[in-house]
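All protein chains of the complex are present and in place, except for one that has been dropped.
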Amino acid sequence: MADMKVAAYICQGCGLGDRLDTKALAGVAKKEGKAAIVKEHEFLCNADGVKMIRDDIANEGVTHVMVGACSRRAKTEAFGFTDVCVSRANLREGVIWSQPETDEAQETTQEMAEDYIRMGCAEVKKMTLPAGDPAAVTERTLLVVGGGVSGMTAALEASRAGYQVVLVEKSGALGGWAAKLHKRTPGKSPYADPQETPVAAMVAAIEGDANIKVYLNAVTSKISGAPGRFEAEISTESGATTTEKAGGIVQATGFNLYDANNLPELGYGKSANVVDQAGLEALAKAAGGGAIKRPSDGGEVKRVVFVQCAGQRDDSGKHLPYCSGSCCLTSVKQAMYFKDANPDIDTVVIYQDLRMPGQGEDFYRSGQTKGVTFTKGKVSGVEAAGNQCKVSFQDLILNDQAQIDDADLVVLATGQVPVSGVDIDSKLKAEIAAAAGDNSLMEAYNASQQEGAVKPVSILNLTYRQGPDMPQLKYGFTDSHFICFPYETRRTGIYAAGPVRRPMDMAQAVEDATGATMKAIQAIENAGIGRAAHPRSGDLSYPIFRKEGCTQCKRCTVECPFGAIDEDEQRFPQFNQARCRRCGTCMGACPVRVISFENYSVETVGSQLKAVDVPDEFSEKPRILVLACENDAYPALDMAAMNRNVYSAFVRVIPVRCLGSVNTIWINDALSNGYDGVMMMGCKHGDDYQCHFVKGSELANIRMSKIGDTLKNMSLEEERVSTFEVAITDIERVPQLINDYAALIQKIGMSPMKGF
Amino acid sequence: MTEVIATNQTILVVGGGISGMTAALEAAECGKNVVLVEKNSALGGRVSQLYRYFPKLCHPICGLEINQRRLKQNPRIRVLTMAEVTAIAGGEGDYTATVKLAPRFVNENCTACGECSKAVDSEVPDAFNYNLGKVKAAYLPNKMAYPQRYVIDPSIVGTPEGEKAKAACKYGAVDLDMQEETVQLKAGAVIWATGWKPYDAAKIQPYGYDRFSNVITSVEFERLADIHGPTKGKILRPSDGKEAKNIAFIQCAGSRDENHLRHCSRICCMASLKQTNYVREAYGDEGKSTIYYIDIRAIDRFEDFYAKVWNDPNVTFIKSKVAKAVQDEKTGDVVLHGVNTEGYHRYATPHDLVVLAVGMEPSVKGADLPAQIVSDSSGFIEADPANHAFFGAGCASSPLDVNRAVQSATASALRAIQVVNRVARVED
Partner (left out) sequence: MSENYRNNFLREVEEKVEEGHWVKMCMQCGVCAGSCPFGPHWAHPPQEIFMMIRAGKREEVLSSDSMWMCTSCYQCIVRCPRKLPITHIMHGLANYAYRLGLSPKKQPTQQFASMFWNNLAQAGRVNELKLSLGMYFKDGFAQGIKNAMAMQSVGLGMVKAKRLNPMELFAPHGVKDKSGFHAMLKKAREIEDRRKNLA
């Protein structure tokens, strides 16, 4: 590596020159920051200022640049040098915009700025320019698990983009749920009639596509590796096993209908004339466009009743609590099977809320035009009566207890249950629920562990240390929890598509599968150049691990939110760079500090907090360290400053990638260096977590709850370390939190640890 | 002159809201070159004007921050703001787009220091806050604005006010001589992600949006609840600034209606359910919400959210399309008239504030697109082979919630990549 040459540039623009003694700042950079080159500029971000820095890089051999100007979030085009390490001292938002413009405040404002210069110089010196992963490889093949419409879409779309595809289907034919359908709901204008399913056309396209290799009657019995270099063992029913390489994976394993046998009160199993939606499709297929016959005796069907939300939207705890989002459309379509064949057949849809969003409204209207009738009601029971059924329901409009006593067919809309494999967090979820007083999950978990209990079968059979399948959300769906980032699950390079991730209809599944394929292809490309995926996309750094110091405590492997770390044969952690999202949670977890990133490490932060000038006990100038999540808390502080929301001059803010990356050594160092308090600001955790790395803020919270002992050993008050949940909109609350905390510190007094 | 380097392997993304940003980022992070064109002066689109998302109740600008960071560090995306695509010629793999760039009167020297804004006195309606307030005629579009650069309103250009702004800028960033420009750029594929606009509530005459100050739209209500909004996050009603504690939400305001929008706008039920949380957040048990609805369309796992609001004793559900609203000019209260159809109960109920859950219509309807494009009866772009390499994304293609819009945008990125990859294979 070339010799390090640090240059510090201090901007005088945006009022920095008026509010601060920039000459003194330059002196600090020179003397304490040990910068070889220190320059002030009246307008650093303009073309001239940037050229000055560029020239120094080119002519003076500058390798490390410290920019003392605005927030790292501002002027990124100007200061986004990619060939040198860059740190930013936030003098504008972090100092002059968040401090009052008064004579009394002048001294502390200047002190604040000087500290940020010290911190910026200290940080940049500990950084090295990420060179990228030399071992990065990629395989431009997509593995698709599941051969329904979602899986087939993924395969065809990937092929169209020029990628190879391996498609694995557990049954003997492609098509999945769609292959069972007589017709599908319309996916485009005019949304009036049932349409042919796309299955035949898709199967033909796949068969004629040289890029796509199909395995039928096959499962993925083992998947190891990481994005760019997955290896999948594919086992067929015949017992043969083949190994295929892939760069990315789409899991499109679909759903099963909720088992209508759980609904004897709705007559299922008691009368052959009560069917679920699959049963009706089978009848329609068998009729082949002719009249659908009554199952019990082959008699003529004159009246059909559709019962919506059968075993769905259930608040009794017995059935599915959610809505499957597609059954209203399906029931209207199925009613049309009858109406289109013979308008004299009565078809009644009994619904609570008719949920046909978007252009589904057109389909609803079309159903009405064809004479399908709709009744808002709640069905309480279906009983068999000879070859007919009695349907009892509460008519919610007429406020009547009503009965239809001569239905020839009753169709139950039972909803979708995802085929998502093993819930790898089931024990953890049960523990959390039990802690909250709900033992049902724990009982279910214990029952599942009994000998002889039917164990869920894994789908992906990942060799990941954290478990064989994708982590599941509520109700077993493998969706991501993010609204803005629906594909960002906790397994990099593996994307769920279709009803396995959320209940949906076919049109949505096609769109979803196309999106998931996009992400998988992107993962394939990123893996090849060792580049991080969302949310730190483009980051070329990766965790570097010093094996000698490792004590094999396994915290990193357990805590990594993305399951990126396995164990090798000697039980040392084995990092899979391409699975890593660069949050630094492993670094935060490591008690012996052997994990670091080239541009972010225990040192880059540790050196900053140590660089701060801590006044003595009698100065009445406490120092409070703020470790702020760069995703939400730090932008909130910036925007608070833009609003000129003033906060205490005693804080020194260091942005961190995620609170999960906070290593307790930083807290220890801060306290033993005489800081009076440490505030940690991270994202909301819990069910509706907002942490961009899913578990980071939660883990930090758990770690900090255990820091009490450390504080006791140092004879310090508990309040000296506090964790806060902060949202990006907290532009008034964050300054308030800081000021309240500063007041609290004032009350409990200065730290006795100063000057050691 | 603005220079834009683009070839027929470039993907043109029109619209810089969450869908357009997503499409641009996903394609660029896959190694493709993208030009992102946005009509407004900052990216972010309609989601940047939302206070919270359903069902997590998290903040949209949180995701926006991530997307902006992805954008800032990605050299493959060229962003053009205040730019509109006026024509698209050519075909798949070989489009030429004509882009009109409106003058911002502020160049890239701007540091967002805000001195120009301090210097001018004139004010203009604050478009970011749906004109509920005013901003200085030299303004930063919003606190999260990207590019983080001020705008001089054309109304003060050529006036002493404009000169004041110019004089206040030490960095030569105010350029009052900037002219409108037209540039042409090549593209292999076009992703059209111009999003949606709220249906013009004034057209729903019985609800009196154009006559009653305390009848507002759901998008305006978002601004009232937001700390960056005109009331700094306080839910105050427009007529007298009184705390609005008893709020009505009227569903299907424009949607599912042959007189207005024929389609269901999908998001409005969830949006109103979400907004009842704003009322609770602001006023606790004193805050009362009433939702007047036809069907509550809380589909799939959103049902959980609905169930939670349903069980909130401070929220009342009435199955009814409200017949009319009348504002009592003395009290400012708005009385809603109609019939609860579950069992036939007539009501005439006063509320402090009425929020119309306005429907979504495409910002640019099919017929107004600058190319011959197949669209449905509401003007949403359809997936049709006749559209060649012109792909609708997000709410330009269907009324979608944010999650689904992002899915759609991600899918559209792949479709565009398929085209430019084909072009590349031919050219290489």
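Note that the chains are named A and B in the order they appear, and that numbering of residues resets to 1 at the start of each chain.
Here, contacts are C-beta pairs under 8 Å (C-beta built on N, C-alpha and C of every residue); 3 or more make two chains touch, one makes a residue touch a chain.
Not measured: the values here are computed from a predicted model.
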Looking at the full complex, which residue from A:Thr82, A:Asn256, A:Asn342 or A:Thr369 touches the chain that isn't shown here? A:Thr369
Among listed residues A:Asp18, A:Asp48, A:Glu77 or A:Asp405, the absent chain is touched only by A:Asp405
Touch with the omitted chain, as defined above, among B:Asp257, B:Glu303, B:Asp333 or B:Asp376: B:Asp257
Considering the entire assembly, which residues of chain B contact the chain that has been omitted? 206, 252, 256-260, 294, 319-324, 337-341, 344, 346
Residue by residue, what part of chain A touches the chain that was omitted? 303, 346, 348, 354, 364-365, 368-369, 371, 373-376, 395, 397-398, 400, 402-406
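In this section, only the chains that are shown with their structure count from here on.
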For chain A versus chain B, what separation do you get between their C-alpha means, in angstrom? 24
Mind pulling up the chain B residues that touch chain A in the complex? 18, 25-26, 29-31, 51, 53, 56-67, 69-70, 72-74, 108-109, 111-113, 143-144, 148, 170-171, 226-228, 232, 256, 262-266, 295-304, 307, 319, 341-344, 376-378, 380, 382-384, 398-400, 402-404, 406-411, 413-415, 417-418, 421-422, 425
Which part of chain A faces chain B closely enough to touch in the complex? 13-15, 43, 45-46, 70, 73-77, 80, 157, 160-162, 188-190, 313, 315, 321-325, 353-362, 376, 396-399, 474-475, 477, 479, 481-487, 502-504, 508, 511-512, 514-519, 521-522, 525-526, 533-535, 537-538, 631-632, 635, 639, 642-643, 683-684, 688, 690, 692, 727-729, 731-732
